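A protein chain is absent from this complex, but the other protein chains hold their places.
Showing subunit A:
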């Protein structure tokens, strides 16, 4: 595997060919916020939080979908990008009902942690407060659409790792919503294998175990890497 050299925040660093820019940046210990990205799933480029400045490109590009190439000049943090990341997070919070105090994932939520990390302390936009309802028809799990940020990790993990493709999306724009099967209740799904991967990798409290109370829903998305390493490299250790 050949090595390439890029300039990251003014310093020369090396990366492997074929690596995504996000991997290359994280390998260097630089923290880059992401929500829709998850190691092991296909890239999406939807949350726009990993946008970076690349020399020669007139636009900001998402690090997750951009390939690292020789000689790239990358800036991950500056006033403009930091400000934009905050604004995007504000938009995400304004879009649905992210009221942490009554959420099953309180204190174990990627969105909440990111807001704290980026110093997002208020939202300057109108809260849209949609009334989207929940689906608790499944014996083991439930979905609260009001907490969904449409990262579509559930859709991807179900399709790409579990191979069931129970999850998909209906509607478009602000009316987009994740659905099970052809918008039938989750409990009646004939394709769901009840594997629980979607719940485990959901970054917010949108997908949860039945019976979980406020702050009880702890998740660990790193299990996905272990499964994939086992499958692909036959490495079963934790």
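Everything below uses one rule, namely that a residue touches a chain if its C-beta (ideal position, glycine included) is under 8 Å from a C-beta of that chain, and two chains touch if they have at least 3 such contacts; residues count from 1.
Note that contacts and distances are computed from a predicted model.
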Unshown chain, UniProt name, "Prenyltransferase", "Glycine betaine/proline transport system permease protein", "Membrane protein" or "NAD(P)H-dependent oxidoreductase subunit E"? "NAD(P)H-dependent oxidoreductase subunit E"
Residue touching the undisplayed chain, where the options are A:48, A:108 or A:184: A:48
One chain isn't shown here. Among A:99, A:176 or A:193, which residue touches it? A:176
In the whole complex, not just what's shown, which of A:30, A:91 or A:164 touches the removed chain? A:91
Touching residues of subunit A against the unshown chain: what are they? 44-48, 51, 59-62, 65-66, 84, 87-88, 91-92, 94-95, 124-126, 128, 150, 169, 171-176
